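Before I ask anything, let me first share the structure, which is written out below as structure tokens.
Every protein chain of the complex appears in place save one, which is left out.
By written order: A and B. Residues from 1 in each chain.
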Amino acid sequence: MLLGRVKGTAVCTFKAPGMDGLKLLLVQPLNKRLEPTGPLQVAADVVDAGPGDLCLMVRSREASLALPEMKFVPVDLALVGIVDELEVRPDRSFDFTLRRGWNPYT
Amino acid sequence: MILGKVVGTVVTTISHRDFKNRRLLVVQPLGLEGDAPDDDFIALDNTQAGIGDTVLVNREGGGARMVLCNPDACVISVIVGIVDSVFIE
Partner (left out) sequence: MLIAKVIGTTVSTIKDAKLTGCKLLVVRQTDERGQPIGKPYVAVDTVDAGSGDLVLTCAGSSARQTAYTKDTPVDAVIMSIIDSLEVGGEVVFRKS
């Protein structure tokens, strides 16, 4: 699951059966610092997001499970939440390295 | 499963019903010394983990659906354990 920002809409007339009425949005995938990761992608919207919204997205098979009715549609990216608040600690607060020997965490 | 560190939280008011009543956390995967860090991702919490905890994350939808006891859940990454310690040879 990843973050993305809505950049625009995609309009398609001819779609696979089951995709009728699906709202398709252009989204920019983002990392935790809200920096772009890769090119724009098209996602199916299930939460009525609008341009500029920061969203939570799911990929792969689970994207089609997010759709309200049809569970077997060719969709592999879906918007499943609108992010109100994102709190991320700076990287220097934590150690992300697995070192040789015991790494105690508690 | 992978080992990761919880570095942040995500709050959503409008979200898919499968995400209700559970916390969404930002997870940064742990790597061995000298490795480039992996991309961070968002995971659903199932173990009351918090920021700073080292966690075990299942990144496969079938396992997530099993944890959530919902055969149609649209969730991929789910935190299934809080790690106390790791030993590396």
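Quick notes
We take it that contacts are C-beta pairs under 8 Å (C-beta built on N, C-alpha and C of every residue); 3 or more make two chains touch, one makes a residue touch a chain.
No experiment lies behind these values; they were computed from the predicted model shown.
On the side of chain B, the interface with the absent chain consists of residues 1-3, 29-32, 35, 38, 46-48, 56, 58-60, 62-64, 66-67, 78, 80-89, using the contact rule stated above.
We take it that only the chains that are shown with their structure count from here on.
Chain B has its Cα centroid 15 Å from the Cα centroid of chain A. The part of chain A that touches chain B in the complex is made up of residues 1-3, 31-32, 37, 46-48, 56, 58-63, 65-66, 71, 78, 80-89, 91, 93-94, 96-106. Those residues of chain B lying in contact with chain A across their complex are 3, 5, 7-16, 18-19, 24, 26, 28-33, 37, 39-44, 51-54, 61, 64, 72-77, 82-89.
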